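A single protein chain has been omitted; all remaining protein chains appear in their positions.
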Amino acid sequence: MTTMTLAKALNNGLRRAMEDDEKVLVMGEDVGTLGGVFRITDGLQKDFGDDRVIDTPLAESGIVGTAVGLAMRGYRPVVEIQFDGFVYPAYDQIVCQVAKLHYRSGGRIKMPMVIRIPFGGGIGAVEHHSESPEAQFVHTPGLKVVACSNPADAYGMIQQAIRSDDPVIFLEPKRLYYSVKGEVDETAVPAPLWQSRVVRPGTDATLVAYGPTVSTCLDAATVAAEEGRSIEVIDLRTLSPLDLVPVLESVRRTGRLVVVHEAHMTLGMGAEIAARVTEECFHSLESPVLRVGGYDTPYPPARIEESYLPDLDRVLDAVDRTFGF
Amino acid sequence: MTTMTLAKALNNGLRRAMEDDEKVLVMGEDVGTLGGVFRITDGLQKDFGDDRVIDTPLAESGIVGTAVGLAMRGYRPVVEIQFDGFVYPAYDQIVCQVAKLHYRSGGRIKMPMVIRIPFGGGIGAVEHHSESPEAQFVHTPGLKVVACSNPADAYGMIQQAIRSDDPVIFLEPKRLYYSVKGEVDETAVPAPLWQSRVVRPGTDATLVAYGPTVSTCLDAATVAAEEGRSIEVIDLRTLSPLDLVPVLESVRRTGRLVVVHEAHMTLGMGAEIAARVTEECFHSLESPVLRVGGYDTPYPPARIEESYLPDLDRVLDAVDRTFGF
Amino acid sequence: MIEPALADPVFGPAPEQTADDPELVQLLTPEGERVHHPAFDLDFSPDQLRGFYRDMTLVRRVDIEATALQRHGELGLWAQLLGQEAAQIGAGRALRPQDFVFPTYREHGVAWCRGVDPVRLLSLFRGVDQGSWDPAEHNFGLYTIVIGAQTLHATGYAMGVQRDGAVGTGDPERDTAVVAHFGDGASSQGDVNEAFVFAASYNAPVVFFCQNNQWAISEPFERQSRIPLYRRAHGFGFPGIRVDGNDVLATYSVMQTALQRARDGQGPTFVEAYTYRMGAHTTTDDPTRYRLSDDVENWKLKDPIARVEVYLRRNGMADDNFVAEVAAEADALGERMRRECHALPDPDPRDIFTLVHSEQTAELAAQQATFDAHVASFDGEEVPV
Partner (left out) sequence: MIEPALADPVFGPAPEQTADDPELVQLLTPEGERVHHPAFDLDFSPDQLRGFYRDMTLVRRVDIEATALQRHGELGLWAQLLGQEAAQIGAGRALRPQDFVFPTYREHGVAWCRGVDPVRLLSLFRGVDQGSWDPAEHNFGLYTIVIGAQTLHATGYAMGVQRDGAVGTGDPERDTAVVAHFGDGASSQGDVNEAFVFAASYNAPVVFFCQNNQWAISEPFERQSRIPLYRRAHGFGFPGIRVDGNDVLATYSVMQTALQRARDGQGPTFVEAYTYRMGAHTTTDDPTRYRLSDDVENWKLKDPIARVEVYLRRNGMADDNFVAEVAAEADALGERMRRECHALPDPDPRDIFTLVHSEQTAELAAQQATFDAHVASFDGEEVPV
């Protein structure tokens, strides 16, 4: 058991995956000598060589498109997109090729590719560096989408994603890379990748989050507990396939649900969760499912990003409102 | 009042817009001599010249990206994307540039661009020719998204979209281009662009649709009427901004709502509508909002697309289910 | 609009002036005359030449038959190869078994060379599937409809070949080349140019084979480039060359050299096969709206098959018998295509729920269950509502 940052956990997880399977490649802009702008691939090129840790030309479609070809040749490429806002030039390759090749080929072509995306805001960055593009990938059949929220999960999930024979969009809450430390047991068997998890049990209302908003929700639960409300918090972990089993179970008990994410409200994950939970738990709900998300505006300049991002107060506010129905 | 196809209504609308404002340009692949693969721009190059009706190189990002520059120079480009599945190479320009330039510039840069996309399935086409990408644009702040469902609307809406100072994704139900005829009064004042519309009043349940599924829902309402159920049908017309005023009003009366679209179910428009309507009409709902959509699979080969697409039976089935709660 | 001034008195070196370039490699003239080329000559055996004739004749028949099947409503669409037989057979026959090919949607001749049954192509264009051959079995990728996307796949695959140590070993069974097919229109796509960047940067063993058939649907080649396309490669730092794409000998010879260059570890090459799309873009297209029949008539004189037949006959390598034999083979093939096309079973709609991922997810299992229940509800005249 070692205490490490989320960044270090990902770095160790990648290293482990590369040791376990020589077909695993890492590729992207600045992932080699520099170790990535967030240093997630630090030291990997030194140890595995530049045939396996590949600095690419500056072209995201090229990166993902060549990764498709490498996967067809039997490799398992792990692609780094430098920032969330720069995944869009690769969007066509992801949506029309990566996502569809298994289906198109009647299952003959496997696409074991991981696309790592540092996502979310709160780091005081300039435009295009704080986006939350997950909904668009969740809407795309053929992709799997996961988000880690803590070092232990990060370490296990990155390895599991790399072992998956299907393409996985792997979302990393960049705000937490170095701000969060946690214990990682590198010998433990990780929980199954495609499962959500109750991270704090409770009885009065349910909060659902993933990635960077999990800790916000845990904080909210702590504050709520002080005034006597017991809040259950669920970390989704997998957004596609979406595992709602623990959520439905929870809502049947609590009758109240708030979904929290940084992505824009309209057609963010909260919309899908609200629709499904309402359909499945119609008679258990004491209140409509409420959503706390980024507003339906472009991500704002850094000096006001805290007004834009869901925070403790907005989450507690929403919890309050679920008791008002 | 003239009877014409949807295709002709669009063609006439474009022509009219070009006559009214010499800054309006049409651009895209094959829009010139050929008049577009669907002939929506038929005859325009002949009459307005190749400075205003521009055959472009085969590059969607290039088309939208140069249209941004043309808009900055004071033009009003109307871009044709040949098929829904080919909008993705332009995705970065649409999401990061077209959508954000107004906000980024503090409102100094206007982006009066229309991006026309023939969308949806049912024409027996090969892969990438039957997609419904609307949710991804609705999730993107800064874009407006509309869908026409009949010739009269098409004629008015395309002109209104072109007059809008904001970028509009203009979705055209390609399946209906030549299969539907309707009366178009070219002298009438069209309804406001940003409003949904009740296209068939009813009292027992509400169906919400847009584009190609409006006629499916109208058919369903007719069949349901035969067995004594009065179904209200609403044509959304505008998906972003989403006008739910008539929907909420309707659901408060009927207590039952089914949303129908061809786009994939997960995070399709139905999710957002379900979430909002449930929040707004929690106590009026007799049943959870139900969704009928494309399955969460890639669009299938033509020989089985009818199994994939929402049809009369699946809509009626969902209506039935809303009465079962 | 002002005309481009390509040659500039100040900015040198100026690119050449015209989009038409007489400097294309040719070994057999439209009149069937064998000409020689300093760099790309080869000795072709009579069997090889007869083979080219046979291949081209048969794939032309595949094309004609498929076009007819589409007209009869048996196919949803067909993308015709008419006129491009030499480019495709030349490129296809220059391959070694271990080479891997990434096609567009029009490479029926290359598919033929890779042993993909034409009926599999019909099944795709009929709407039964999206490509039912096994790419790994034929070393022939699936047809790609999004223009240019496959050029990056080819480049990545070639990067994999490098990592497998399958270039430059000198072992002819091992050294592997990859071919990226694309069209003149595709050359404008960002993806294609990024493929050039990656291929050059990693010196990947890939040959970019562009069939410049002069048209991208209704747009003439000049809309995409004002200089000959093969020169695009020079700007990325690798060789480019234009070959007479209606000359199967020249195409074969140039491709053989380019492929060997890749296998030897000398990196990418751009080969522009200068040809003409004699048919419509696809069966839904009407080329009379945008091009002159004169143009088509002129290109008829450059027919890729006729010139080989003339050459074979003139040199005593083929006679009426041989030609009749091949025609009979074509008839049989056509007949089989018709028969097997009609017999193609519709796919099971439930495949859509099982083939999305390598394992079915719970959500898709649930959607499939709903679907099954819905279908079952129609059984035994039990019609809902």
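First chain written, first letter: the chains are A, B and C, and each begins at residue 1.
Methods note: a contact is a pair of C-beta atoms (placed from the backbone, for glycine too) under 8 Å apart; a residue touches a chain by one contact, two chains touch by 3 or more.
Bear in mind the structure is a predicted one, so any value in this text is a computation, not a measurement.
Taking the full assembly into account, the omitted chain touches A, B, C. Contact with the chain not shown here comes from a single listed residue; of C:70, C:130, C:188 or C:246, that residue is C:188.
Among B:141, B:156, B:173 or B:288, only B:141 touches the chain that is left out of the view. In the complete assembly, the contact with the undisplayed chain comes from B:61, out of B:61, B:82 or B:216. Within chain C, the residues in touch with the undisplayed chain are 1-6, 8, 10-15, 39-40, 162, 167-168, 187-191, 193-194, 197, 200-203, 223-227, 231-241, 257-258, 261, 265-267, 269. Mapped onto chain B, the footprint of the missing chain covers residues 25, 51-52, 56-57, 59, 61-62, 64-75, 89, 92-93, 96-97, 101-110, 141-142, 144, 165-166, 194, 241-243. In the full complex, the hidden chain is touched by chain A at residues 29-30, 32-35, 37, 51, 55-59, 61-62, 85-86, 88-89, 124-129, 223-224, 227, 265-266, 295-298, 300-305, 307-308, 313-314, 316-317, 320.
By our rule, only the chains that are shown with their structure count from here on.
With every chain reduced to the mean of its CA atoms, the largest distance from chain A is reached by C.
Of all chains present, the one whose mean CA position sits nearest the global mean of protein CA atoms is B. Each chain gets one centre point, the mean of its Cα atoms, and the points for chain A and chain B are 31 Å apart. Averaging C-alpha coordinates per chain places the centre of chain A 40 Å away from that of chain C.
Chain centres here are Cα means. That of chain B falls 35 Å from that of chain C.
Multi-chain contact residues of chain A (touching two or more other chains): 61, 89, 92, 96, 103-104, 141-142, 242. The set of chain C residues touching two or more other chains comprises 129-130, 146, 190-191, 351-352, 355-356, 363.
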